[in-house]
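Handing you a structure now.
Missing here is one protein chain; the remaining ones are kept as they sit in the complex.
Chains here go by letter, A, B and C, matching the order in which they are written, and residues are numbered from 1 within each.
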Amino acid sequence: MINESPKLMSTKEAIKKFVHDGDTLSITSCGTAGPYALIHEIIRQKKKNLTAVQATCMHELDLLAGCGCLKKVISSWSYRIVKGQRAFDRGVVEYNIEVQDYTNYTVAAMLMAGALNLPFFPAKPSILYTDIWNRHKEGMFKLIDNPFNPKEKVLLVPAIKPDVAIVHCQRVDQDGNAQLWGALGTVKHGALASKRIIVSAEEMVPREVVRLSPNNTIIPGFRVDAICIEPWGAHPSEVLGYYDMDRMMVGLYSAASVSKSLFSSWVDEWIYNIEDRYHYIEHYTDVYGMQPLHKLRARVYPSASVNLGSSFLKDMELLELKMDDILDAPEMFEVEVDEN
Amino acid sequence: MINESPKLMSTKEAIKKFVHDGDTLSITSCGTAGPYALIHEIIRQKKKNLTAVQATCMHELDLLAGCGCLKKVISSWSYRIVKGQRAFDRGVVEYNIEVQDYTNYTVAAMLMAGALNLPFFPAKPSILYTDIWNRHKEGMFKLIDNPFNPKEKVLLVPAIKPDVAIVHCQRVDQDGNAQLWGALGTVKHGALASKRIIVSAEEMVPREVVRLSPNNTIIPGFRVDAICIEPWGAHPSEVLGYYDMDRMMVGLYSAASVSKSLFSSWVDEWIYNIEDRYHYIEHYTDVYGMQPLHKLRARVYPSASVNLGSSFLKDMELLELKMDDILDAPEMFEVEVDEN
Amino acid sequence: MKIKTIKLTYEEIMCSAASRELNDGDVVFVGQGYPILAALLAKKSGKNLTLIMEGGIIEFNLYRPPIHIADMTAMKGCAASCELIEIFGYYLFGGYFDVGFLGASQIDKYGNINTSFQRFPDKRIAGSGGANEIGGYAKRIVIMMRHGRFVNELPYITTPGWLKGGNSREEAGLPGGPHAVITQKGVFKFEKDTKEIYLESIHPKVNLKKLLRSVPWDLKVADDLKQTPLPTQEELDILRTWAPGVSIGRARWGFRQLEFLKQLAEERKQRNLKYEQKFSN
Partner (left out) sequence: MKIKTIKLTYEEIMCSAASRELNDGDVVFVGQGYPILAALLAKKSGKNLTLIMEGGIIEFNLYRPPIHIADMTAMKGCAASCELIEIFGYYLFGGYFDVGFLGASQIDKYGNINTSFQRFPDKRIAGSGGANEIGGYAKRIVIMMRHGRFVNELPYITTPGWLKGGNSREEAGLPGGPHAVITQKGVFKFEKDTKEIYLESIHPKVNLKKLLRSVPWDLKVADDLKQTPLPTQEELDILRTWAPGVSIGRARWGFRQLEFLKQLAEERKQRNLKYEQKFSN
């Protein structure tokens, strides 16, 4: 019953169906809950010429750039824990990737404008005093007179409407209602700005669970195109309430990223020679055993409940008015009907 | 302990301290959870020349206009269940109140721009084909060329920065972290756009409860100026998880509102001759007994919990590194200190 | 043929007719009052609908007829709750609403709407509420007009319909447009090319001539003008048990409630009086 959903499909199918070469790809995570199961599948399917949009990333862009999937990047920050040229830096040269630098706020603002279906969003003038402005100027921003206060200039960023968003969240129901909690980053706007939305989740829950926590739903089901159930789908990043970041695996990746050959072996071992996320985790436990994963598992720390109750109890409250009362109302008139 | 908060005060004190004649007042509710305890106190203290901002209202504006507190109204909808001239309509004439009509979206957009501290927000061109536009035009809106797409015109609304916001919510902690759930309407932006924020809540809860439900906090404590604990503070409107709308009391008020003398008796009985919300509810039960209130009380229908846990258990996770290891690090150097 | 006589009201016919304008799978932005009843009937007939209210409630259940846009009776068991601006920006402006279900107090030949503003042009809240943008951006607008009427020229336009007809709405850059108008007299649709309104079906026992006289222009009538189908007995039962105020008129229902309240106050006063007498003796 719970799995009866036309939107439920394998990650392989979802990426095949909804991510096309040349698409603008919204990577919605901002540090936490990176959609790595989806990213790995995009790489496995050798998608090309993607424009990636992501405010702050861990190594999502490093992977995609290094594997030759990108032609352009719109971002503001990339996590680095090691010195040296990373896969991203090499990929930029090798695949001639265009890099547009923004700030976290302006990427978030462009996505929010896209999500709200507005043409642009105001940014703050602090950018005017930087080389982000000096380098890009009117190519990326517009500086206009504030029509409500002619003495003031206002900097604008345009809306972004990505073709497809990839999201990893905690839970989803069979209708696609996607729930995320903890730090929300840019996930909601990154998803809702996009034309198509692929949601991978740690688990599918019955409708009733979602309907008992409506304030945690960040994407309503009718906006979701594909639902993929991927436990450990954000590994090696973290998912609140499920598992911590695998800092050692992140370190291992980072160490590989600075060398062309190590990177190549890493992606062979963990992406190309792996069928899907299930086998990725199997491979992980083959290599390191269950212990490291066990140590990452979140302990139970349940949120405090809120009362969603109203005064009525029944499924449908029937008002206490006698049918005779209604039929006696002067508005009533009679018609004849054929009972057949 | 729980009540030790410098921001905790009586509603009387909060209105006296933070609402001044001539202020722009943000009435943050949008149908549900009207801040009636705070509204009644504003009327009791005979505040004057307020500019009220509220997207959709029940009878908050009707009361304030009828009692002579307003000089201007920025709104888009007012609930009417009876025909005839209401207190609002009479007040507009008697006190020469300026009425600026917007739409729900544009009021919400002006508040959002204010909350985000941006100068303006784009609106949609559907307004251009209405008399809202024909009547106000550049007085309230600005129509500019989209600098990113010169063929397109974009309608803008300015940010509103009210002087003070009144909010009624479900629960708050001693730091002022205010929690609201259910339909969120315009509450968050109505509050955060404002310079000062008065929060009344159904109950104060220990800090621990808020910290176990951080996604329900809509106003962080450092933004809140006054905390007023007012059970039944939104009566006769409803508060999810606490009580339903008192439809009969709303009807009674509405019936009174259409007559100048009935309105006058109503506000005497329920506002001017009442000391505070505690006595308002006492008066209600004096008149109607406890039964109607009991019927309104919400049944328990607790939300589904989410896991906020991480892998660590302790208050502070101490890493397993021997102190000797640290002291052997080559970065270490020695200094002499006077132990006294 | 077996003939039976049933009693019903035109409001009940309106709700039933409006429910037929909703299709399986529709995402529906529902206004308060009659639209919500029509949505209930459509749901009960097995159509899978996603109902949305602008206060910030997505995919809700109907336990009790909500009376405003953030009514808590709709919050119990909804799939998502959010802010008002999110409903407009993310979903309405994005073109994700298949149907926008509106009320109207006045409407013109091309489905342009005056939601409620009528008498004090400078002194009242216009009352567009959410209707302006809903009328501007939902794919199909369904309008239920109970007390209102057709006028040649709206004294105040709150909500764009087909503007001046023809391609004028499309040229203005607005998607969608009015699809049906349902009144106490009949069901109206819009001509494909001219976008002028015409009578598609007439409710039982309504006099066509009178109807035509009540419209201040030469109203077009469908060649194959039908009678609006009657609500089924099941539909009538649902409406009458779930929202009797609608069947018999909201005013009477409200009046009945007020009477009850006054009676309660009176009883209470008498009881207090007795106590006072008892303790003063």
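Some points to look at:
One rule holds for everything that comes next: contacts are C-beta pairs under 8 Å (C-beta built on N, C-alpha and C of every residue); 3 or more make two chains touch, one makes a residue touch a chain.
All of these numbers come straight from a predicted model, not from anything done at the bench.
Every shown chain touched by the omitted chain in the complete complex is listed here: A, B.
Which of A:G185, A:G221 or A:G309 touches the hidden chain is settled by the complete complex: it is A:G185. Contact with the chain that does not appear here is found for just one residue of B:I74, B:V99 or B:A115, B:A115. If you put the missing chain back, the residues of subunit A touching it would be 30-32, 55-56, 58, 61, 73, 75-81, 88-89, 92-93, 97, 99, 101-105, 108-109, 112, 124-132, 134, 181-189, 238-240, 244-245, 247-249, 251-252, 255, 286-289, 291-292, 301. For subunit B, the list of residues touching the undisplayed chain reads 115-118, 173, 175, 177, 192, 207, 210-212, 214-215, 217-218, 220-223, 308-310, 312, 314-319, 321, 323, 325-327, 329, 331-340.
Note that in this section only the chains that are shown with their structure count from here on.
The centroid of the Cα atoms in subunit B and the matching centroid in subunit C are 29 Å apart. Taking each chain's centre as the average of its CA atoms, subunit A and subunit C sit 37 Å apart.
Centroid to centroid, with C-alpha atoms defining each point, subunit A and subunit B lie 31 Å apart.
Those residues of subunit C in touch with two or more other chains are numbered 72-73, 75-76, 81, 85, 89, 93.
Shared interface positions of subunit B, i.e. residues touching 2 or more other chains, are given as 181-182, 238, 240, 244, 301.
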